[in-house]
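Just one protein chain is left out here, and the rest sit where they should.
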Amino acid sequence: MLVVMQSHATEEQVREVCKRIESLGLKAHPIPGSARTAIGITGNDGAVDLGVLESMPGVIECIPVSKPYKLVSRDAKAEDTIVRIPTGSGDVIIGGQHVALVGGPCAVESEAQVMAIAERIAQAGVRLFRGGAYKPRTSPYSFQGLGEPGLQILAKARKNFGLGIVTEAIDHESLDLVEQYADVIQIGARNMQNFSLLKRAGHAKKPILLKRGMSATLDEFLMAAEYILSEGNYNVILCERGVRTFADHSRNTLDLTIVPAVKRRSHLPIVVDPSHGTGVRHKVLPLSRAAVAVGADGLLVEVHHQPEKALSDGMQSILPDEFAQLTEEVRQIAALLHRTVN
Amino acid sequence: MLVVMQSHATEEQVREVCKRIESLGLKAHPIPGSARTAIGITGNDGAVDLGVLESMPGVIECIPVSKPYKLVSRDAKAEDTIVRIPTGSGDVIIGGQHVALVGGPCAVESEAQVMAIAERIAQAGVRLFRGGAYKPRTSPYSFQGLGEPGLQILAKARKNFGLGIVTEAIDHESLDLVEQYADVIQIGARNMQNFSLLKRAGHAKKPILLKRGMSATLDEFLMAAEYILSEGNYNVILCERGVRTFADHSRNTLDLTIVPAVKRRSHLPIVVDPSHGTGVRHKVLPLSRAAVAVGADGLLVEVHHQPEKALSDGMQSILPDEFAQLTEEVRQIAALLHRTVN
Amino acid sequence: MLVVMQSHATEEQVREVCKRIESLGLKAHPIPGSARTAIGITGNDGAVDLGVLESMPGVIECIPVSKPYKLVSRDAKAEDTIVRIPTGSGDVIIGGQHVALVGGPCAVESEAQVMAIAERIAQAGVRLFRGGAYKPRTSPYSFQGLGEPGLQILAKARKNFGLGIVTEAIDHESLDLVEQYADVIQIGARNMQNFSLLKRAGHAKKPILLKRGMSATLDEFLMAAEYILSEGNYNVILCERGVRTFADHSRNTLDLTIVPAVKRRSHLPIVVDPSHGTGVRHKVLPLSRAAVAVGADGLLVEVHHQPEKALSDGMQSILPDEFAQLTEEVRQIAALLHRTVN
Partner (left out) sequence: MLVVMQSHATEEQVREVCKRIESLGLKAHPIPGSARTAIGITGNDGAVDLGVLESMPGVIECIPVSKPYKLVSRDAKAEDTIVRIPTGSGDVIIGGQHVALVGGPCAVESEAQVMAIAERIAQAGVRLFRGGAYKPRTSPYSFQGLGEPGLQILAKARKNFGLGIVTEAIDHESLDLVEQYADVIQIGARNMQNFSLLKRAGHAKKPILLKRGMSATLDEFLMAAEYILSEGNYNVILCERGVRTFADHSRNTLDLTIVPAVKRRSHLPIVVDPSHGTGVRHKVLPLSRAAVAVGADGLLVEVHHQPEKALSDGMQSILPDEFAQLTEEVRQIAALLHRTVN
């Protein structure tokens, strides 16, 4: 924390602020500048809320300095975290030099639908399958997902096609079930700061795919992951899925710059969801290429064999043939960056 | 839904789109314009996702028209909803001509702290008390609240000072307890789209104070309330608490315009939280005045007798004396608008 | 500027950064913390761009500390700036205890229109009249304003009704003319960072009303004013007119919190434009009340006697009768705050 004094602040005011800081058990470091004095504070482990200094006479502003996250930081672990996901056809690896693709429908609608799509995903050489059995929907009147029967359908797709399953949990109860049936537990954007659910995810025995909240800063995103790691689950995969801005030409604004930003701050892998990130089918392919080109560790893509009949998100789902083309193009880009797609 | 065709779209393409619409059991209304044709769609009760029409040849855009909410809408109920909150000193009324004030600390820290502040709140003539026993904190290392013992302290404040208690629930388990101990159950901004929690709140026997999410649109905010009403709980109070924007001179950007916007669309009361909405103590009083002047049905204000020792949000808490001044000023403004503060 | 080092940064790296800082003629103040070292920098008058330190080994972040504005700052002048605008019916005063109202149409359309509206503005006891002769329009095909003939109409309204005239200049050429005909020169939101125009405004002999850009931070807004003051024109009135956010229930998001924020940082007066700030007629009155309640030094309101025939912004213009009611309500609120409306 740095406390900036007004240019007219008296020496007495500076002394008072320092005294207050030291009364809190911390150390004050006044830095007299040409125009004004600033006071650095050290010794704070995060427990003390120093914002109140801002209301002391002569103070103009308090600026936080230290980043509050620990376990997710590159300071704590310099090398990239590699997450291994066991599937019927061998482990899929995310992180480091490994790029992983995940394809599948937004929602599990029926066994026939899942099998039809899963077959095409596997044919494209992709070994992770996505599909929601629990759907967080803006409207209570929209399709809310099949629940446990949906998970059973996914388990069958895993078995039939050697796929690993990525699917969302929306509360403690569904997380218990998802943990049993799936290989990766997804926490959605709307639950990124559902801290009760994050703590539960921290006790899960499966990797967590954590989506960035719609207006989450980098720090908040990493702190949400910190909740999971701090409970003991170190297998966390971050996912950029677009943020909310004024821009209206896409459903969300896909923020690819967060990929190198995460890599500088944290050792965790980060994948990109171009389907929610753009919300429109014809933008999924170009943004998928861009995501791999920027250095993402994977893609999460919505694929549907009959998008016009999809119960949700049909507008942003691509066809199996388009997905096959997409995997081909991103493999080539990954190869240029000396990375392997699996 | 309105489907807009490209200016070069052929009559054949327009016919194809109409055919597709009708194959879905809906009715198509082509409107030939000077530059292009648009096609209105009627008969859709929300179950069909029409976005996929956007990828048909000749279509340039699909524009949603109907609002998806029902029970929260003024269409469903023209007159203002009035929520009554029983307290030891008679009912507090929110909505219609009644403005209600709520004061208290961000977090319950100790019995001594709560009693000291509650006494001052009651002295200011305010009968609703806020204070969190469950705190959703960005960092897992920050103070997370006292839990049930905190609720017991709040219950004691209710008894001692005739106050009604407003406190937050963060998951099913805490909601069960909050429902027992408190008079109003708060759902925080981070949980505004925690649909599992909203459904549980819909079965609660107590009124719900629902805070707007950090980047929630008006429609999403009302749809979150719709989740609660659709499960049977009609006593919902909305709360504007600032949204996330690029602006950096306040913690959030308080969006007071949403107050008249809500009143036009919905019959539900809406209160304002100027403490989270600004994040800085010296802005709480002016924005409180503005909130009542714009027509809000109440205020939720953080008050602490020793803000510099607060375990959370000390920076935005005002002193009891400042709160007494605030209540005085907003009473005068409310009177100009022919409203009563209680 | 504060340079934050990585927790693993070596002493050698800290020394290298200090050396680089001192080679630039500045002074380095290392502050060793428990987790990491930060380095304060003093002696920089703003000429050196220190961001490059961010790419030195061991550095994690550079945080700017000093505010770059000078003349607009309360540091430079502690008391409120009062701007006097001479009119045919005596000076109108903005700032300090004085609140000023401005009413009139978005655009000057014809002499008959201006006279009809000006008469009603004057009848409401308001002495400043707005109306654009030069209109910055998103589309080249929209009405662009009458130009100099429009200014002549405004001058006639001034003479006939004893009004002061506020009107917009959009480039050097129009500013020369506006300076001749009007009493206050408006710089619109889209030109807030048209620095060439700001410099010209700094040489004008009339007060400048400077609107906040659609996505301007507080610092950028004040720096734009600094351009004008630094060229010698100290009569600057700031104007909040809404910013661009994701929210879609109003044309812009009116950011009333900037009013107390400006007052803390700067001595300049700030008025609010609730017409552009909301974009919808039924929201203008409540937001006008809120703006005065939050402490704004004035209001700029669009009034039209036939809004359905307006050539621009008819949707957000209120009727003369509604304006008369508005002036009455804000006078009462201003009186509560011990301020005078003129």
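Chains: A, B and C, in written order; residue numbering restarts at 1 for each.
The working rule: contacts are C-beta pairs under 8 Å (C-beta built on N, C-alpha and C of every residue); 3 or more make two chains touch, one makes a residue touch a chain.
Remember, it's a predicted structure, so these values are computed and weren't measured experimentally.
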Can you tell me which of A:V259, A:A324 or A:V341 touches the chain that was removed from the display? A:V259
Missing-chain contact, candidates B:E11, B:D75, B:D176 or B:E328, resolves to B:D75
Among C:R84, C:K159, C:H172 or C:K205, which residue is in touch with the absent chain? C:H172
Residue of C:Q152, C:S215 or C:Q332 in touch with the missing chain, whole complex considered: C:S215
Can you list, in ascending order, the chain B residues touching the missing chain? 2, 4, 6-8, 29, 31-36, 38, 40, 42-43, 45, 63, 65-66, 75, 78, 244-246
In the complete complex, the non-displayed chain touches which residues of chain A? 215, 217-218, 243, 245-250, 253-261, 264, 277-278, 282-283, 286-287, 289-295, 329, 332-333, 336-337
Can you list, in ascending order, the chain C residues touching the missing chain? 20, 46-47, 49, 51-55, 62, 68-70, 136-143, 170-174, 190-191, 193-197, 199, 214-215, 219-220, 223, 226-227, 230-231, 244, 280-282, 307-308, 310-316
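The rule is simple: only the chains that are shown with their structure count from here on.
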Farthest chain from chain B, going by mean C-alpha coordinates, please. C
Whole-Å gap separating chain A and chain C, where each centre is the average of the chain's CA atoms: 38
Interchain centroid distance [CA atoms averaged], chain B/chain C, Å: 30
Between chain A and chain B, what is the separation of their C-alpha centroids in Å? 26
Enumerate the residues of chain B that touch no fewer than two other chains. 215, 282
